[in-house]
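These notes are about the structure you will find just below.
As you look at this complex, bear in mind that one protein chain is not there, while each of the others sits in place.
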Amino acid sequence: METLVQQVLDGLMIGAAYALMATGLTIIFGLMDVVNFAHGEFYMLAAFLLFQLSAVMGVPYFVALPVAVLSVGALGVVVQRTLVRRLRGGSRLNYLYATSIATIGLSIVLQNGAQLVWGAVPKSIPQPFPTEPILLAGVALSPVRLFILLTSIVVIAVLGIGLMRTLAGRMVRATFQDREAAALIGLPVDRIDALAFGGGTMLAALAGVLLGSAFQVYPTMGGLATLKAFTVVILGGMGSFPGAIAGGFLLGVSESMAAGYISAGLKDAIGFAVVVAVLMIRPTGLLPAVRRLR
Amino acid sequence: MSARVRISLGLAVATGAAAALFIVDDAYLMRIATLGAIFAILALGLNLTAGHLGLFDFGYILYFGIGGYTTALLTLRAGWSWEAALVASVLMSVAVGLLVGVVVLRLRGPYFVIATFSFLTVAYYVAINWKEVTNGPLGLIGLPAPAFNLPAIGRVEALDPAGALAIALTGLLIAVAVVWRVVESGAGRAWHAIRDNEDLAASVGIDATAYAFLALAVSAGLGGLGGSIYAGYVGIVTPEIFAFGHMVNVLLMVVIGGTGTFLGPIVGAFLVETVPELLRVAESFRLPIFGLLLIAAILFAPQGVVSLRPWRALRAGRPRVPPVPPVEEGPA
Partner (left out) sequence: MTDAPLLAVQGLSRRFGGLVALDDLTFAIRQGELVSLIGPNGAGKTTAFNLIAGFLAPTSGRVVYAGRDLTGMAPHRRARLGLVRTFQQAAVFGDQTAVDCVVAGSHVRAEAGIQAGFFGTPGARRDEASRYEAALEVLRLCGLDSRATSRASDLPYGEQKVLGIAIALASRPRLLMLDEPTAGLNAVESESVSAILDRINEQGVTVFVVEHDMRVVMGLSDRVIVLDHGQVIADDTPDRVRADDAVIRAYLGDFDIA
């Protein structure tokens, strides 16, 4: 029983990070039709920045963490302005290819760049949490994991409220639903894109610094993270925020269960097997977006 | 008429290049050319869906791996000859392609991309974990190298660099012939119609689903052909045959060469195989530079290198495609 609770909690922690990644990915391709293959590299880069700031330069953890996330978000804006935006103009199909190649190119540059700067040996981020587990109703909770879970939930909640309640959030949602109509009524869709790309990469960055604090940091960690984010997006229903969040937690928990009860080696395969199953039964995912897919 | 001129010209250049390779007889160059030819088969296959039909199959390497594993299992475990295993590999890939199609052909755009990619990833993990059949991460080792006696030419062996190149080029020639005829058969017109406007195509009676299955089947078959030749050439098949890196490379070949064109994927294949080799001098900066080159290529030649000016001169008779990309089509 206790191990079960433990596994569920572990799954929820990883799932929270998946949910952040997938939400970021959904924002980016919901708005810009871009399948961002560099998503995981932003996640990796943020973790390395946190490592550099806190471990190498001695910046306090709670200062370094937001700095790392914001820097990667700024890089996201730069990428949108200088690269992604320029690829519009051809047919839909050409745009899909061009953005895919561009983000693949970017991921190669970032991954190998990180390897040149930090080397291939995995790094650990020193973090200020006590290693003593907190005992809660008989379940041992590691403080860093609790921090990860709570931070993710708070960020997701704030993001949700922001999207629903603020003006910027409404503009993003309007553009998300119907880009042409949004442009027609005078919304600055181009700037909304930049904002969204920055925001989307920031979510990946946040997932990176959080999981990077609990596990190790290495240049190729982004590849699998991108795949996981894709999986979650399919699982949840493409283009849907509630789906991305639910899918993230679902994948996290099922992986952790699979690792505990089936085999640790199969952990990574589970998600993709679930995806194929979902696609066969319900090709639109669990919580499909309301907007019409074209 | 102009198509014929272009094709003869292409054939002449290719024959010249191949002849030069055989004369120079340098093992390293032949190895690059052999891999170029094998991947050109794949690029031609991917171009059928990604370029002609307009669906971006990001799991295409699945068929490469299926072809490789089928060949490995049949030759090693069932004692088949490589030639027989090759035929079976092609058929197996087609079958898998049709099955995958049942699931993915309901999706479009980015969703199709992610769904096909998921199938590839599942295959990768199956290959790693289904140890009884695939021998897990270690893979299947020691495939017999293809070898035959050909009338007039004599003995061709994949162990010999020139023999391997000859086999790969023969495969490429078959792929070129198949693609050329299928595209010219009327299926090409239907694919282009579906790619350019699926609703309009349906409104004049074109069955998008049937033609999409056709594209997927032929493209999967070519993937299997490439995979089988590759397996025979390298003599080992591991789960890495499903690697993301292969998928990215083949995609690059198609897009950098020129989607939906005839020569593009072939030109792209040889480019993508050679450029990283040339970059070896850059040592540890090789891959970052390659990444930057990709970004540059897509910014400066978004329609592929065969759409660039010097190439376009060869395409006389065809209407000139303006250098400025067309404005995006509005929704129906």
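Chains here go by letter, A and B, matching the order in which they are written, and residues are numbered from 1 within each.
Simple rule for what comes next: contacts are C-beta pairs under 8 Å (C-beta built on N, C-alpha and C of every residue); 3 or more make two chains touch, one makes a residue touch a chain.
Values in this document were obtained by computation on a predicted structure and should not be read as measured data.
Asker: Taking the full complex into account, find the residue in B:L48, B:L140 or B:A187 that is in contact with the omitted chain.
Answerer: The single option touching the absent chain is B:A187.
Asker: In the full complex, which residues of chain B touch the absent chain?
Answerer: 181-182, 184-187, 189-190, 192-193, 195-197, 199-208, 214, 260, 319, 321-322, 326-327, 329-332
Methods note: only the chains that are shown with their structure count from here on.
Asker: As a quick test, compute the distance in whole Å between the mean CA positions of chain A and chain B.
Answerer: Distance between chain centres: 32 Å.
Asker: In their complex, what parts of chain A are in touch with chain B?
Answerer: Against chain B, the touching part of chain A is residues 29, 33-35, 83, 86-98, 100-102, 104-109, 112-113, 116, 180, 223, 227, 230-231, 233-234, 238, 265-266, 268-269, 272-273, 275-276, 279-280, 283, 293-294.
Asker: Which of the residues in chain B end up touching chain A in this complex?
Answerer: Residues of chain B touching chain A: 50, 54, 56, 58, 103-104, 106-111, 113-115, 117-119, 121-122, 125-126, 128-129, 195-196, 244, 248, 251-252, 255-256, 259, 284-285, 287-288, 290-295, 297-299, 302-303, 325-331.
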